[in-house]
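Every protein chain but one is kept in place in this view of the complex.
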Amino acid sequence: MPRIIKKGSKSRGLPPGEMVHIGEKKTEKVKISILDYSIGKYTDKEVKNVEECFSLKRSPSVSWINVDGLHETDIIERLGNCFSIHPLVLEDIVNTDQRPKIEDYEKYFFIVLKMLLVDDKEQEIHSEQVSIIFGERFVISFQETIGDVFDQIRERIRKGKGRIRKMGADYLAYSLIDAIVDNYYAILEKIGEKVESLEEDLVSNPSPETLQKIYNLKREMVYLRKSVWPLRDVISNMLRDESKLIKKETHIYLRDLYDHTIQVIDTIETFRDMISGMLDIYMSSISNKMNEVMKVLTIFAAIFIPLTFIVGVYGMNFDRTFPFNMPELNWQFGYIFVWGIMISLVIVMLGYFKHKKWL
Amino acid sequence: MPRIIKKGSKSRGLPPGEMVHIGEKKTEKVKISILDYSIGKYTDKEVKNVEECFSLKRSPSVSWINVDGLHETDIIERLGNCFSIHPLVLEDIVNTDQRPKIEDYEKYFFIVLKMLLVDDKEQEIHSEQVSIIFGERFVISFQETIGDVFDQIRERIRKGKGRIRKMGADYLAYSLIDAIVDNYYAILEKIGEKVESLEEDLVSNPSPETLQKIYNLKREMVYLRKSVWPLRDVISNMLRDESKLIKKETHIYLRDLYDHTIQVIDTIETFRDMISGMLDIYMSSISNKMNEVMKVLTIFAAIFIPLTFIVGVYGMNFDRTFPFNMPELNWQFGYIFVWGIMISLVIVMLGYFKHKKWL
Amino acid sequence: MPRIIKKGSKSRGLPPGEMVHIGEKKTEKVKISILDYSIGKYTDKEVKNVEECFSLKRSPSVSWINVDGLHETDIIERLGNCFSIHPLVLEDIVNTDQRPKIEDYEKYFFIVLKMLLVDDKEQEIHSEQVSIIFGERFVISFQETIGDVFDQIRERIRKGKGRIRKMGADYLAYSLIDAIVDNYYAILEKIGEKVESLEEDLVSNPSPETLQKIYNLKREMVYLRKSVWPLRDVISNMLRDESKLIKKETHIYLRDLYDHTIQVIDTIETFRDMISGMLDIYMSSISNKMNEVMKVLTIFAAIFIPLTFIVGVYGMNFDRTFPFNMPELNWQFGYIFVWGIMISLVIVMLGYFKHKKWL
Amino acid sequence: MPRIIKKGSKSRGLPPGEMVHIGEKKTEKVKISILDYSIGKYTDKEVKNVEECFSLKRSPSVSWINVDGLHETDIIERLGNCFSIHPLVLEDIVNTDQRPKIEDYEKYFFIVLKMLLVDDKEQEIHSEQVSIIFGERFVISFQETIGDVFDQIRERIRKGKGRIRKMGADYLAYSLIDAIVDNYYAILEKIGEKVESLEEDLVSNPSPETLQKIYNLKREMVYLRKSVWPLRDVISNMLRDESKLIKKETHIYLRDLYDHTIQVIDTIETFRDMISGMLDIYMSSISNKMNEVMKVLTIFAAIFIPLTFIVGVYGMNFDRTFPFNMPELNWQFGYIFVWGIMISLVIVMLGYFKHKKWL
Partner (left out) sequence: MPRIIKKGSKSRGLPPGEMVHIGEKKTEKVKISILDYSIGKYTDKEVKNVEECFSLKRSPSVSWINVDGLHETDIIERLGNCFSIHPLVLEDIVNTDQRPKIEDYEKYFFIVLKMLLVDDKEQEIHSEQVSIIFGERFVISFQETIGDVFDQIRERIRKGKGRIRKMGADYLAYSLIDAIVDNYYAILEKIGEKVESLEEDLVSNPSPETLQKIYNLKREMVYLRKSVWPLRDVISNMLRDESKLIKKETHIYLRDLYDHTIQVIDTIETFRDMISGMLDIYMSSISNKMNEVMKVLTIFAAIFIPLTFIVGVYGMNFDRTFPFNMPELNWQFGYIFVWGIMISLVIVMLGYFKHKKWL
């Protein structure tokens, strides 16, 4: 479970624009890879030196520069300077505690997103900040660590599948966001499975672990919501923006993407509703169980305590030479008489509990 | 109960516009039926081959093409290509996990709705996605399975009842949506009955099954809400749209439809309110019952435990030859004296519980 | 308590505009009464035949036609045709499951309202749909049953009291709505009394009946809210409307009416707040009472169970010829010694409970 | 505590504009006082006859007419007629169940406010309706009873302190509203003290009285909110209004007043939040206490019930002449042996409860 707020989450006291990497250092080496393509051809390489990217700035084809690893801030700074990125943008890229947002810097757009990944082992959701800068003919993406959800986009570019090679940088940026949103569906599916298994637990066997699971799920939804809600504004801003960087033909895809985002948000809200309902149900079934326990106790106590009293009476040692002192003990069928009383009492009690619907 | 999110609910990683059928395959064969009508005449036939529909594109009469079954994506693709439908629309038609929405493609409107059906056997609500495309003189509807709520519309077309034969494709589209919304009323009526029977249960005999029913109802409302809420925007968008595809004379019917939708939503919210109130009442009555149980236990314990102590006292075996050791045992009326004490005690206790209003 | 949704609440499957009476048939005969007035004179009669109203259409005075009873749809249809009322309006009039609304048909306004009546015997709120159509010089009102809240308006017209005879049909329509809203105050007063008596119950003697009453009140508020909330939009639409049917001088009265509606809504929300607070208080006081019961039980058990153990010890039958077997039984003051121990124990226990503030 | 809705709270059935005094008659005699001032001079007198005010209508100085007591409606009517006040306004003045509001009648503004007063004896909040009418050069205020929060304004006028003598009637109206809002702070301070004392109670000693206090506080907040919320709209309407009655230089004071109102509302919402949190805490601590009680009971029962069983065993009267019948009773150290067993058992049980953290 990611922390709600990271330690040292803002470069406190530093002048704005100062780059300080915030967050765990998740990868050893910074890896820079380039995908440069036009309708006819494409280049795909990994570069050692950030300076190798600089020539792409003026290339007429669409260039996608992907940077994995944010801790070497000077690499990002040099790249940023080459593409004339504003220092505040660079500060936000390395500070991985940003809220999803979009900013229009005329020459380029700056987008911050949260990529969610499920750790298969621990079944926990991890979050990684992805920053996307896209301009006329370039897209630069920054990730905290190697490994992402973009492999199928790379494949499509390489194979010239779909319309990606025919469209511009804005379509590539759209595709990246789309891949991230698509991945939210996978996360929601996993959560949906957890919700369903919890629902069964609630009915068949509520236990403190159920409670713990409900709380964890609730926390996950809080986190998910925080990542996804602002995305709606990001995409609706892209749709409303009249910048010439986002072409007319991309709009229809953005509208589609917007629908998907709304659906993700809808589903999150639905899950939240259901989870909060679950807690109520849990509370009610705990009360129900306690009621059951109490009934068992009461039935036992109410039947046996009077009987114990009766047998106690005949265990008293009054002087039986006086005729009024416990004459029953001297009756011939006293013992049977007492059993008779006791059995009648039990029958009456059971009838009473039957009447009360406790049995 | 339908799942909140379907498995593989988005064609993940595929380029946008790629058609992949999402959802259960609910019917074996794809069934295509055509209803072509104008004021004077109508044709009603089922076609084997999707190409038979192509001629309708240019027919001056209103044509309604209904497709049952979405798994043969190439049929839908060919139909779509003939009517120049955008690939993203076709993708949305076969992906049955859409949110109700309307999209204006200038030459046609694309509407996605959720048709709700109650399975009479299991008393569960099932949902089916209905996609409606309507243009100048055609309406194409897509359903997941055979069987729908449109039979009375077909009847009205065939018999020329009402004004349907006199109006255009927009009125037909309105009629389809109206039939779906009308059906929501039937669903709400069934839920209303469940709510009322639950209310009686709550009062007369709350049990864990009541709780389960409340939860199921709550879940159904979550689902219903998710299907109906977006519909309001769909219809208000149709009302606001200035496209010439929706004629002036249809507006008054759409306004009527809008009212119905608001009323459905109102009723859903009212049910939600009542159901959440029920849970509180349930919790309170469980607490009340526990209180009852506790009182019975306490009364029994508080009366008999002291009595048992008293009779225990006189069961002790102190050496009675010493005058101070349990002289009561040697009294002539000791036994009666002890009973007197015990009966007084019981009377005092009963008075106390009476005073506490536990009896 | 009225049902949230009526059976067959929409004329399902019928073409729009088809008139089907929905709801209980509350009166045997349809009663049509006419009040036709101008500054100088007035006519007041009950007509047998709907056709008698037709001449009023062209009368220069203001005509108020009131129809009690909705089950004879052809009467309403003939009346509607005479005054050129749209079929959808007629359908809404006989379908008594409408949401309060206003519709502007240029030549006339169509208003649906809910009149609330308290059944004095059962102390339940009943609701009756009132439809008002008003045009240039006529007002037609439709009610489900005979008996309404308009008597004082009739009186004012007859006696020429106030300004009603000097104003037009719009003022009459305003007066009808005003009378209905005034009546909501009476309903709220009754509910206010119930709330106050419940508050006293909560404090002095919470019981399962209190719970039932809270739930009933909550349900009533849900119903009331559903009837009154949409009214705000109705009146604010009248205020904003620039139709010449609503004259300038009536606006000030509508604004006053709007204030009253807001106040009714405010009061409803306040009651809802208080009722939901009551449920929390109820739950808390049930918990409090259970705590009380538990304390009594615990005090009894904790005092007498140890004592019973002690007297049990001295009821054992060990062979007292061995010196180590229960020598206390052979002490001269053994009995008194044991009582001493037991009394000390009771004092210690009572001190402990005192310290715990259970006594 | 004031009632949420007053009896006969609207002049039901009467034609609009009919004056009927609603609410308790709080004062015997109607008292009319006049403060007429300009920069240089001021007149301050109490008048017997309402006609004495009429000359003020045309006076070039600012005139403040204050009326205490609303039950003599004809006085108010005559005053209203003189200043050409609309009958609906007069009706609202005497009906003391209004919602705070502002109405612009071109020649004058009509403002309704709620003045809150704390009864020092009963520590309850009382509410009094204050109606303010202000025009070009006059302010008329109506109060239900003698005694208000305006004394310091009178003082400032008399002494010519501050800028009040230099400004117009709008500034005087502002000052009156400001005095009422200032008084809300005093109320909130008192409530703040109650909240803090309740918080301490919650921690140290929650009891049913605490619950009652929480409920009363909640009710007070409901009432307060109802009085203050609409005030925000009143003042923002004054700010937005472009009437020449409100001068430019008064705007800055109104903005300040608006800030104060927002702050009052903010504080009310904060208190509501805290009070609703308190109820949860209360419920939790009651549960905690019950848990404590249950633990004590369980510890006593679990320790002594088995012991009582053991001593019961050796109180049985089996024929000890048979060697297998209770041979322990004939052992030399049987008694000590049994005590050994019992003490071990107690130690084991205590260890168990220690392990469970119940001790």
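Read from first to last, the chains carry the letters A, B, C and D; within each, the first residue is number 1.
Here is the rule we go by: a contact is a pair of C-beta atoms (placed from the backbone, for glycine too) under 8 Å apart; a residue touches a chain by one contact, two chains touch by 3 or more.
Predicted model, so just to flag it, every value in this text is computed and none were measured.
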Report task. Going by the touch rule at the top, give the shown chains the omitted chain contacts. Result -> A, D
Report summary line: Touch assignment to the omitted chain, from D:37, D:138 or D:271, lands on D:271
Report summary line: Given A:79, A:254 or A:294, the correct residue touching the omitted chain is A:294
Report summary line: Touching the unshown chain, subunit D contributes residues 151-152, 156, 161-164, 178-179, 182-183, 185-186, 188-189, 192, 195-196, 202-203, 252-253, 255-256, 259-260, 262-263, 266-267, 270-271, 273-274, 277, 280-281, 283-285, 287-288, 290-291, 294-295, 297-298, 301-302, 305-306, 308-309, 312-313, 315-319, 322, 324-326, 356-358
Query raised in the report: In the whole complex, what residues of subunit A lie against the chain that is missing from view?
Result: 3-5, 7-10, 12-18, 86, 88, 97-99, 101, 103, 205, 208, 211-212, 215, 218-219, 222, 226, 279, 282-283, 286-287, 289-290, 292-294, 296-297, 300-301, 304-305, 307-308, 311-312, 314-317, 326, 328-336, 338
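Operating definition for what follows: only the chains that are shown with their structure count from here on.
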Query raised in the report: What is the touch distance from subunit A to subunit D, in steps?
Result: 3
Report summary line: Between subunit B and subunit D the C-alpha superposition rotation, given in steps of 5 degrees, amounts to 145
Query raised in the report: How would you label the subunit B and subunit C contact, same or different, if same means the shared numbers make up over half of all numbers there?
Result: different
Query - CA centroid of subunit A to CA centroid of subunit C, Å - result: 41
Query raised in the report: Taking each chain's centre as its mean C-alpha position, how far apart are subunit C and subunit D in Å?
Result: 25
Report summary line: Contacts with two or more other chains occur in subunit C at residues 283, 287, 290, 294, 297, 301, 305, 308, 312, 315-317, 326
Requested in this report: Would you please name all pairs of chains that touch?
Outcome: A-B, B-C, C-D
